[in-house]
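Here the complex is missing a single protein chain, while all its other protein chains stay put.
Presenting chain A:
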Amino acid sequence: MIKVRDIAKSYGEKKVVDDVSLSIEKGKITSMIGPNGAGKSTVISMITRLLDKDSGEVLIEGDNIFTQPNNELAKKISILKQSNHLELKITVRELVSFGRYPYSKGRLKDEDHRVIDEAIEYMELEELEDRYIDELSGGQRQRAYIAMTIVQDTEYIFLDEPLNNLDMKHSVQIMQILRRLVREKNKTIIIVIHDINFASCYSDNIVALKNGKIAISGTKHEVIKKSILEEIYEMEINIQCIFGHNICIYFDDQIGDVTENDAKEYAQTVQHEQLRA
């Protein structure tokens, strides 16, 4: 379990993360949601030691993460940041192989190659493995980075908006892979995610951040509620249960062209589909 106690970060006068405390349950997927600028990436960067925090502490199985040797920590916690940009002549396979660095120190063994092959297959990158990453599409590149993180084979995996640039099929695929990692390898996964329905369908717990503070944190059933979400996002959100999942239907009622009739019709269609299924 990771326990975060009162971590804070200010830039100048502005307190962008304001005494955030949370605990991350083992063997679960925890989604972190919240508006742009809420402080999600900052929190994740501080938990994973990429960013120095002003105050507070992060405990992993009760030990302060800063007392642990860097290399040992890299076998326990991995993080993939929101935007990744490299101007290197590096192929997909070479990039993915970097994930083994904490174990191999650059000299890959058979075991390493096996893990790398597996992740490349998981992410459907076989055909791209010898291509340079600067010649890939945004989504293909994102999959390569996720493969690198999976190869690192850590207990805790932090992903900041992993579905960035991905089409629907690959988004679903990645969420299924994450679920499988939790189920089969008992990994603990923390993702920052904007698509609230993905959070609702695929995660166990949800933490919502707003203005640098925790707005709410709990199981997905506790968080995916109309009143709570409307307050966080400051817009109208309706929730429907579809195939046993709470699905949020949201649209900005300020937009003139979406009349109430459109909305009703949409809701009816959804219901209709549901009945038919």
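Rule of thumb we're sticking to: a contact is a pair of C-beta atoms (placed from the backbone, for glycine too) under 8 Å apart; a residue touches a chain by one contact, two chains touch by 3 or more; residues count from 1.
Criterion: contacts and distances are computed from a predicted model.
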Undisplayed chain, where the name is taken from the UniProt record, one of "Fe-S cluster assembly protein SufB", "Iron complex transport system permease protein", "Glycolate oxidase" or "Tryptophan synthase alpha chain": "Iron complex transport system permease protein"
Touching the absent chain when the full complex is considered, from A:Ile7, A:Ile24 or A:Leu73: A:Leu73
Listed residues A:Lys3, A:Lys28, A:Arg49 or A:Lys225, member touching the removed chain: A:Arg49
Hidden-chain contact residue, picked from the options A:Pro102, A:Pro162 or A:Gly212: A:Pro102
Contacts of chain A with the absent chain, listed as residue ranges: 48-50, 70-75, 78-81, 84, 86-90, 94, 98-99, 101-102, 105-107, 152
